[in-house]
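Only one structure is covered here, and it is reproduced in the block below.
A single protein chain has been omitted; all remaining protein chains appear in their positions.
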Amino acid sequence: MTDLARLVGDIAREMADLPERGEVATYIPPLAAIDPGRFGLCVVTADGAIHLAGDALEPFSIQSISKVFALTQALGKVGEALWSRVGREPSGTPFNSIVQLEREQGIPRNPFINAGALVVADINLAGHAPRVAIGELLRFVRHLADDESIVIDEIVARAEQATGFRNIALANYMKAFGTIRHAPELTLGVYFHQCAIAMSCRQLAMAGRFLMHGGLHAPGGARIVPARRARRINALMLTCGHYDASGDFAFRVGLPGKSGVGGGILAIAPGKASIAVWSPGLNASGNSQLGTLALERLADATGWSVFAEA
Amino acid sequence: MTDLARLVGDIAREMADLPERGEVATYIPPLAAIDPGRFGLCVVTADGAIHLAGDALEPFSIQSISKVFALTQALGKVGEALWSRVGREPSGTPFNSIVQLEREQGIPRNPFINAGALVVADINLAGHAPRVAIGELLRFVRHLADDESIVIDEIVARAEQATGFRNIALANYMKAFGTIRHAPELTLGVYFHQCAIAMSCRQLAMAGRFLMHGGLHAPGGARIVPARRARRINALMLTCGHYDASGDFAFRVGLPGKSGVGGGILAIAPGKASIAVWSPGLNASGNSQLGTLALERLADATGWSVFAEA
Amino acid sequence: MTDLARLVGDIAREMADLPERGEVATYIPPLAAIDPGRFGLCVVTADGAIHLAGDALEPFSIQSISKVFALTQALGKVGEALWSRVGREPSGTPFNSIVQLEREQGIPRNPFINAGALVVADINLAGHAPRVAIGELLRFVRHLADDESIVIDEIVARAEQATGFRNIALANYMKAFGTIRHAPELTLGVYFHQCAIAMSCRQLAMAGRFLMHGGLHAPGGARIVPARRARRINALMLTCGHYDASGDFAFRVGLPGKSGVGGGILAIAPGKASIAVWSPGLNASGNSQLGTLALERLADATGWSVFAEA
Partner (left out) sequence: MTDLARLVGDIAREMADLPERGEVATYIPPLAAIDPGRFGLCVVTADGAIHLAGDALEPFSIQSISKVFALTQALGKVGEALWSRVGREPSGTPFNSIVQLEREQGIPRNPFINAGALVVADINLAGHAPRVAIGELLRFVRHLADDESIVIDEIVARAEQATGFRNIALANYMKAFGTIRHAPELTLGVYFHQCAIAMSCRQLAMAGRFLMHGGLHAPGGARIVPARRARRINALMLTCGHYDASGDFAFRVGLPGKSGVGGGILAIAPGKASIAVWSPGLNASGNSQLGTLALERLADATGWSVFAEA
């Protein structure tokens, strides 16, 4: 058993016992039913080794982590022109804030807050029916993860649609500014379905490998994105991936990461590892409480922080 | 001549010819008189090699870059307790904004916006006379840079004092909330003087080495800060070091960096290099226009981005 | 011919010749087609005399002026309990702002900004179909004006629905907070139709009489609202009736007034007159440019300002 294998197991065991697990998100009813005691961790290293612990094979709703894949897809479609419709600065506001949009004429601060992700969904829609855009994204994620079994949880998708009034507000608000170009309900259809993709930690860590490998699917494998684009997506994850707690995540963990309200986090140690963690309870900023702690433990023990000297 | 030496020279030559150099800051009169044609670059690598180009030996006003050294000094005094008085999130607002303070009860978002740096100065003051705190900071910077010739430009310090109405407003505003504990004019005295420290690119890159070396003065040398603290200061520089253009700097350059309105930028490639660049013209966000471009060139050519796989 | 009759005619003639007429609202297409040269004025005095000038018999889209009648209707339904769902303070922001809502947990500042009027529409909906609530409001307005010919302009109503993305955003945003209780599209249906009521200056001034007469339909007539409620509606019109130009309207005209983007303004001189003016060109704050000027002339000449000694 390698040191890393042991570490992954140790972290999962420590997390299993912790009483302070945060609060499971309740505003999407099917998510509210998830057992807060679940915890999964998967680390895929540069050499292809896969380390699993806890509920690492259990699919969960990836929610906002899908924004990483959707952004990659949209950059593939329109390239750097994307940045005329969405910024790349931390917002300093919660994930669902609408305040910044009014001040900045409907241009979201970055592609990882909900408003920005809606613009990305609008780009991916590209005049097609929502199911075409969703199908394309799903195929892309399956390809990245080398796993055809990944699906969308339709119960979650319908619940998002039925309760997503703030997202409906954001989409219509940006439509008024012209930042959203399709009928808002179509763009929202894409967005609600992408959030409802269900993946396990293993599938998620596998899908994140291209960000560890400078844009290659695997070492010596096919190129998913240019190396510069992989770096830039990592940069966006680090500065904007945890909403108004992004600075704190960079401070504590020191890795590019993207969280979702389903309790998952995808983190990348460039050149070293693609990591996925899942624990449904959220902290006050809406990020997985134990997921963040587990990544802090992992980064401390491995020295994988991008801010460390080695 | 090594490849890096050639690269440093090439970048300096490219910058010398560029017509779009940004605007020199005018609100501090002595800074307004600086020739926008100046350009300096110094790269100190992990092995101690020093590469200089252009005006790399010419002292300039380091301004907000001093916030890195002052934060390090304050963390040495009060440790992590510092974070009860200042946050560590990107602000999403310009360097001198007061809006966020009203909403968040006088707690600045991070130590690199002016409000946060004033709190840090207040911590460093620690009940002493301003000149004691300033003298201590100056000795610390000289020690880091191994250079006793570093001084404060008194003309700049007086000009800051005479025109710094926004900073006076920020300090008094935080005094009303109790975030500033000394008489505001004393805290402001420390702050105005630390901004007026004059350093060359060479001195600045030398002073930044401890952030490249995981907290050590030099490889095998004395410990300046614990390794974890060095990582955390790097993380703060990356997420907050360029105000509301921090995300863009991370996206384009991919290195922890701190800019000053004097046109300097200190950037750290952990384990690889400490870099200082100077070009007085600023872009719309108040960061050195050519300095940013030069660092982008350097990071692209060397692959030093913290978000790259190697 | 009385002095007042002459004054009304004089003002209409002065307005006919003025070249600076503001800009006709373009975001609702049917409104964009209105001739900016139109001008109407009607003054109904306490003794029942009616003075007309210009296009005072021409129906126009009353838009936000409908908020006065809808508020009166809602207060009749739920009384002072209404104020638990909407505030009564000037907002300091434009009519369609969403910023204040985020900060104040979905409670609109007052019933005359769009967000507040949507809550009022939600109250008037009261579990019925939208056409029931709209029919009720239309009957109420016809009764106030003693005029059965008042109708809703269906072309305008459909155009509002097709282009009202900001209002859709506001309604969904408040639904997320629970301030809107019906399905947002139902509440919006009521709102878009009430805005599309078409009335002439004569009809509008007649409908406003109850606010001049302390709540009575006419002197000695039926009571529409208690005297205290009439005073309070007047107070709200004065402090909030012109969005972020309410202070300026109070300063210049000194009368309770409510404007609409169709170019109409209803103004009340308590105990003296109910006044309606119409000129389609709007000033920068979205209020009728010549309508405001005409009311300023009228108030200056008559001394009807509520702030005057007599």
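A few points about this structure:
Read from first to last, the chains carry the letters A, B and C; within each, the first residue is number 1.
Everything that follows uses one rule, which is that contacts are C-beta pairs under 8 Å (C-beta built on N, C-alpha and C of every residue); 3 or more make two chains touch, one makes a residue touch a chain.
Since we're looking at a predicted model, the values are computed, not measured.
Seen in the complete assembly, the chain not on display touches B, C. In the complete assembly, the contact with the undisplayed chain comes from C:Asn234, out of C:Asn234, C:Ser279 or C:Thr292. The residue touching the chain not shown here, chosen from C:Arg21, C:Lys67 or C:Arg109, is C:Arg109. Only one of C:Asp55, C:Asp153 or C:Asp244 touches the chain withheld from this view, namely C:Asp244.
Residue B:Arg166 is the one among B:His128, B:His143 or B:Arg166 that touches the chain missing from this view.
Contact residues of chain C toward the unshown chain are 46, 87-93, 100, 109-110, 212-214, 227-228, 230-232, 234-236, 238-240, 244-248, 250-251, 254, 256, 270-271, 300, 305-310. Taking the complete complex into account, residues 97-99, 101-103, 165-166, 168-173, 175-176, 184 of chain B touch the chain not shown.
Throughout what follows, only the chains that are shown with their structure count from here on.
Least step count on the touch graph, chain B to chain C: 2.
Spacing of chain B relative to chain C, judged by their CA centroids, is 55 angstrom.
For the pair chain A and chain C, the distance between C-alpha centroids works out to 47 Å. Residues of chain B in contact with at least two other chains: none.
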